[in-house]
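First, the structure itself, so that you have it in front of you.
As you look at this complex, bear in mind that one protein chain is not there, while each of the others sits in place.
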Amino acid sequence: MFILLQTTTISLSAIGLPVLIIGALGLIFGLILAVASKVFAVEIDPRVEEIIEVLPGANCGACGQAGCAGYAEQIVNGGEAIDKCAPGGSDVVAQIAQIMGMEASSSDRKVAVIHCSSGGHENTNWKYQYEGVETCKAAANVAGGPNSCSWGCMGLNDCMRACIFDAISIDSNGMRLIDLEKCTGCGACVKACPRALIDLVPINRNVYIKCSSKDKGVEARQVCGSLHPCIGCGICAKKCPVDAISIQNNLASIDYEKCINCGLCASACPTKSILDLLVGTRKQAEINPEGCIGCTICAKVCPVQAISGELKKIHEVDKAKCIGCELCVPKCPKKVIEMV
Amino acid sequence: MKFTKELTKGFVKDNPIFVLVLGLCPTLAVTTSVINGLGMGLAATFVLMCSNTIVSMIKNITPPKIRIPIYIVVIASFVTIVDMVMAAYLPALHKSLGLFIPLIVVNCIILGRAEAFASKNNVLMSIADGIGMGLGFTLSLVVIATVREILGAGTWLGMRVTPLSYDPMLIAILAPGAFITLGFLMALINMIKEKK
Amino acid sequence: MRLKTFPGGIHPPDEKHYSASAPISNFPTPKRVIIHLSQHIGAPSTPVVEKGERVQKGQLIAKASGFVSLNQHASISGMVNKIGNFLHPTGAMSTAIEIISDDQNDMIALDDDPKYLDLPVDVLKERIENAGICGMGGAGFPTHVKLSPPEDKPIDTVILNGVECEPYLTSDYRLMLRNSDEILSGLKIIMKVVGAKKGMIGIEENKPDAIALMQKRCAKEKDIEVVALKMQYPQGAEKQLIYAATNRKVPAGGLPMAIGVVVQNVGTAFAIYEAVRYQKPLIDRVISITGPMVKTPMNLLAPIGSLYSDLVEHCGGITGTLGKAISGGPMMGFALPSLEAGMTKGSSGLVLLGEEAARSMAEHTCLRCARCVDICPMNLMPSMIANSVKYDDLDMAVQAGLNDCIKCGSCAYVCPAQIRIVQWIDTGKIRYAEAQRKK
Amino acid sequence: MKYYLKLGFILLIFCAIASGVLAYINTLTAPIIAERKAREAIETRSALIPGAEFHEVQASDGSIFYEARDPETQEIMGYTFNASDLGYSSTVQTMVGVDPDFKVIAIRIVDQAETPGLGANCTSPSFTDQYKGLAIEDLYVNKDGGVIVPIAGATITSRCIANSIRKKAIEVRDEINQGGGE
Amino acid sequence: MGYLGEIFVMAMTAIFIQNFVLARFLGLCPYLGVSKKLDSAIGMGMAVIFVMTLASAITFLINKYLLIPYNIMYLQTIAFILTIASLVQFVEMVIQKNAPALYKSLGVFLPLITTNCAVLGVAILNTTAFRSDSVTPYNFLDSILNGFFSGVGFTVVLVAMAGLRMRMDKADLPKSMKGMPIALIIAGIMALAFYGFMGFQI
Partner (left out) sequence: MNSKDKLIVSPAPHMHDKTTIPNIMWHVVLALVPALLFATYYWGFRALLLTLTGAVTAVVCEAIIQKLRKVPITVHDGSAFLTGLLLAFNIHVGAPIWLPIVGAAFAIIVGKQVFGGLGNNPVNPALLGRAFLMASWPTRMTSGWVAVKGFAMSGINNLPRIANNLQELSPKAYDLVTSATPLGVAKTLRDSSFVADINAQAGGIDLSGRIFNSLTEMETLKNLFWGNIGGCIGEVSAFALLLGAAYLLYKNIIGWRIPLFYIGTVFVLSFLFGGLPGSGSSILLPFFHIFSGGLLLGAFFMATDYTTTPLTKKGRIVFGIGCGLLTIVIRLVGGYPEGVSYSILFMNVMTPLIDRLTMPKAFGRVKK
């Protein structure tokens, strides 16, 4: 380039003219656009405008929409996913999420839970040999569904097909299993299940009823293939220290507003129809003798009588009995109970 | 550290063709031979780097209403420079790339990067981004061109690499072959991703 | 002369030879009957008896719970044993009244009214309504509703459906041979009730003796014509029958009354005759117990609520391994999980198939051979509906005719890819209804 | 209004700077390009009729061809001209050298964008060399009764080249025979 | 061959023989991006026809009365793209304000077209194109027609593509083929099918 500089003389007219012409073009178009944007202004949703600002503006069409403005419009009014912008990358997604207020805090995260322990496996009782479209929705419509329990899982995997995150799998017993890591709580499986066996539960609640049968106890036992039906006996409701369980139509249900994950119900259930994910991983209570004043409050709240000790004497936890429900911890006036 | 990250992301993670699927027109049109792909890629890299630099420099003085026209003008200038320089010094390549040199202007990658990256980052990062993305683009072009040239002409960079008995599969360097080759390459990448 | 018919349709083997030659015989009073509260389209009937109560044959045990509903009567005398869930001939569980016979077989008093045709229209209608009659071809639309067209839709033609296009079934055929006069009288009653000038009896060509007999009976009737129809499934579907007989098209989503036509099954006509002349409630019907697995296929006049298992027993039981029991015809009937189901007013037959015949092949991807499009009697695109439902594109399914399907099963019958088109369409209809509800 | 003027002026400034820079670069590259083009044309002509001196002749229809003269004797060694026609997918341009009897000395494909691997093979010597020594009447592909063997699988390209050269050669010959071109 | 014949040749060439998408590789981004739904494909196609016609007209004038007289052909790219971008933006604003219904079906696609290389491509090609006699350069009307027919060619393949892709939505594709790979392969197959029009001698 520099060599060239020396060898060529610069002609003013060769440069001045193009500068003039293209500059004039620029001025004209600049003015037209500026004026037009005022004259032909149309009101749009401020969020749409914000997103347009965030989007790259390359109008490449990779999102499948008609340009960036079209995509912004679709995000706000058409329910389009926010991660379709290829040139923008993850930064843009995050910014759009902010504008749309779609950031959900992790503590509120919900995951799907299947309320059936059957799952169409070999042991399930069948009413007939089903031959037909292999989807639950279709099978449920043929003679009331192929499994003898009219509440339970038919095992034709509508939920798995509905899950775009591959979060549902089948375990060795033929049960449908939800991978809580992968589950985003989108609710697609909830909609897909024709028997309404799936619902969304806060991720930090780990005790679930694994049955949806509203049959009476005897019938439920007869028809259930997994032999873990809820028979509506009510033992769990009685055991629950926080009254989170209620029995309606021969079926227990847990109120997750109240549930404290103690797992008492699961261990008490005669048909093992309550699943406790924390079993074996719970910490146990320990009373620090230093601060214990022997008020007996902890012993009173303990649902399994694992704490013993006389009034005004130091109390002790029987490790063999403690189930780690943590009920005693908040009750201790001296805050000397710890979970270890 | 960040500089290297911006520089290398275009190779695999944010590869403009295989991952972002941008700028397909030149990708398919010029990859009939490796040399064309290389030339196109480098031309685009130059434009990308320069426009990113300038856009990043002027980011504070561009009024939002005419942002896009200004960026287009900047990009178009560099494209024209490439066009002229290439015509002067690389006439053969200039001829075979033909129409697609001026069309670099409308390559989504370039305006996209200017908007999405350069207008929000400092000059150094923007240069890194431009070079990285450009080289990623070039790399992809060379990969596609390699497949097409070997299959369709039996050569690589003009050198014969197949036995003489190989009757070149012409379709690979024709239009349908361009689409199908890229389709299969993308499917291959998807497959590798799934395996992971 | 070319026989009348409709566009589209299929030609499955008619398989009527099993029971076609068996005259109607009476089924002896069974030990127990199960009388379902929904034997019809509309609201289930409300029981008016209680557990442990004794009922007479013909006594009202459940009454209609609205206009579009039906009265149910005891079909045997005995004790109400249970009101609970029993297997319905559609295969699902449903509420029913179980009556255990006390072998008395006493019936409520009937009186003969030979001048029934001179009765005023509302008396006729009332008698029909009291008798609890619904369409006996299968769909089970309450007859009194069908015979009460709105004033602005005058009816000029009544068609009796003696087509019986479903393979295997012969109950209507045998009934026509046995009770042709009564059926004719039934037709006249219907014509009077709706004020129609013209009556027609549609019969498929594979029942030449029924056609001949009916023609003989109608020889003197100026207003009544026997129409011989081409053997083609689904000739007996209401819309197709109307088109074949009168060349009129029922508008989509509309009822035959919109074009001035009422269609009734021949069995219904017979029941109407009995109800009007003797005020006899509908407590029995003719049913074909047929198919390759039945030892002696028969056409039985059986009390409503008789268990399929008892009926099969009466026919000599099952030969070989039973694969599939179909309540109704094989094209539109329901396969049953067990034979312990009580027949309803719409049960025209029970077809028992062997294992071989019952098995079906696995579904393959649609080949787009367009056989289903070619034969669809409703001029829809069945494969497209099925595929759209499969991939959740309800809009497309509706465009391709989801809501116009009559579920005759012709498409699934011809599909070389064994696609269960009808089931997909059914699923689609359910989903569509769900989606509409959400809106 | 002021705001709009400001926008307009900003765009104006950008455009002006851009075009200024481009114009400058153009002043640098344009001569190189022009020179190269001219050199290439001369080279091609010289390659077709080696050792000749070329004089530009303007035909009566405004097109240009060149007379090749012996630098010593000023004897006419032949003529060169450009022929072009629509091929399969592009306009194929050929430069042709003929002797005074209008027998082809050599041809060179100057510009084409035919199908790679097929029509594009027209640049290969195995095709172009066939033209050497052919008289105008022979300038047909063999399917049309000439002697030129078309490129395998690209009859249309081959035919277009042969036909364009023949037509142009006849034009030039007529021009010269009529004593046109001064 | 009269001018009508010339127009016919131009139409056949632009639509079938040298189709913008399948033979010239122009406008691939919207071709692959906006062909997921039939309705948007049709809207996009109409918008492209409109803009290509308009752009052909304006750029022809700019080329003839500005660039050539002042011998600044090298500024073609910058002048054309500036013109096209401004033009499209202007038209979009006008339609959005004055014809909201039209905007919904057609206008929303306009911004996408600014960076559609087919538009700039046709503008540049028009300046170097010849009529079928291979000597007469395109005049004003030729350019407009060529822009129009090129747009039609784009629309034809775009809409056909949308139809095929809608079928592919309801097919059991191998997982790795879903999305872009299958779209590209369909595009390749379409290009192959269009080979039947190659070498037309009209």
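When the chains are written out, they are named A, B, C, D and E in that same order, and each has its own residue count from 1.
The criterion applied here is as follows: contacts are C-beta pairs under 8 Å (C-beta built on N, C-alpha and C of every residue); 3 or more make two chains touch, one makes a residue touch a chain.
Small disclaimer: the values here were computed from a predicted structure and weren't measured.
The missing chain, though absent from the display, is touched by one residue of C:110, C:212 or C:252; that residue is C:252. Looking at C:186, C:330 or C:428, the residue that reaches the missing chain in the full complex is C:330.
Of the candidate positions E:69, E:100, E:137 or E:196, contact with the hidden chain is made by E:196. The chain omitted from view is touched by exactly one of A:30, A:155 or A:185, namely A:155. Note on the undisplayed chain: of the listed residues D:9, D:24 or D:140, the one touching it is D:140. The chain not shown here touches chain C at positions 7, 10, 12-13, 91, 167, 239, 243, 249-252, 254, 322-326, 330-338, 351, 353, 355, 358-361, 364-371, 373-374, 377-381, 383-384, 399-401, 404, 407, 409-410, 412-418, 420, 422-423, 426.
The set of chain E residues touching the chain not shown comprises 38, 159-160, 163-164, 166-168, 171-174, 177, 182, 185-186, 188-190, 192-202. One chain is missing from the display, and on chain B it is touched by residues 167, 169-172, 174, 176-177, 180, 187.
As a convention for this text, only the chains that are shown with their structure count from here on.
Using the mean of the Cα atoms as each chain's centre, the chain most removed from chain D is C. Separating the centre of chain B from that of chain C, both taken as means of CA atoms, is a distance of 70 Å. Note: centroid distance chain C to chain D, computed from Cα atoms, is 86 Å. Residues of chain C in contact with at least two other chains: none.
Looking at chain B, one finds that residues 21-22, 65-66, 68-69, 73, 76-77, 80, 84, 108, 111, 174 touch two or more other chains.
Across the assembly, chains come into contact as A-B, A-C, A-D, A-E, B-D, B-E, C-E, D-E. Chain contact summary for the complex, chain E toward chain D: residues 17-18, 23, 72, 74-75, 78, 82, 130, 132, 134, 198-199. By the touch rule above, chain B contacts chain E in their complex via residues 21-26, 28-29, 68-69, 72-73, 76-77, 79-80, 83-84, 99, 102-103, 105-108, 111, 171, 174-180, 182-184, 186-188, 190-191, 194.
Residues 169-172 of chain E are the ones that touch chain C when the two sit in their complex.
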